[in-house]
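Notes follow the structure.
Every protein chain of the complex appears in place save one, which is left out.
Now for subunit A:
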């Protein structure tokens, strides 16, 4: 039996504006270490909302969330920020790099924030990850001077910098063409297989999901298959 990295227990969430709508209804599931999980479902089924709760960014819900065996519910903003920094890596639909920095610096930022390694070490680790993803030559370019596919790979490198327990992706291929989508998927697959990286990816790309090791399907705020 593998370790459980992420566990959601009876999570409910509703939006109250303008009228109360139940978005998530009794979500209970867990992700084990090394799993490559995809969450699928139609638009508006609540899969993104679920991801933000799981990522600790959204704290307005009922139920319990455990990451790495620790209870996340009810913690302070600063404590959650630390956990996001240390244990979770993010890849979003839109790259969200900081345009003011070089590619290398973008990758380094969460590492510098963690303050576990010296700046030189963080830089070395960032270069390692960029090279692993085949974009080492872009390190010194400004973040807004590279293509969309490259940006997404930089974002993945950034997600990996602190050796997170889990990488979460919100439609990471949603904004990319087929070739780049495949490349990103290939990176995720490699991470899962070669490095036993736990991944939780929200997508509506059926073909993407089918190639993952586990699919969680949602409909109207409930999990209908996992």
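The criterion applied here is as follows: a contact is a pair of C-beta atoms (placed from the backbone, for glycine too) under 8 Å apart; a residue touches a chain by one contact, two chains touch by 3 or more; residues count from 1.
Throughout what follows, contacts and distances are computed from a predicted model.
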| item | value |
| --- | --- |
| Which of "Sarcosine oxidase subunit delta", "Amino acid/amide ABC transporter membrane protein 1, HAAT family", "Acyltransferase family protein" or "Lipoprotein-releasing system permease protein" matches, in UniProt, the chain that is not displayed | "Lipoprotein-releasing system permease protein" |
| Selected residue (touches chain absent from view) among A:81, A:127, A:146 or A:215 | A:81 |
| Of A:25, A:48 or A:211, the residue in touch with the unshown chain | A:48 |
| Where the missing chain touches subunit A, by residue | 48, 52, 55, 57-58, 77-78, 81-86, 90, 92-94, 96-101, 105, 109-110, 112-115, 158, 170 |
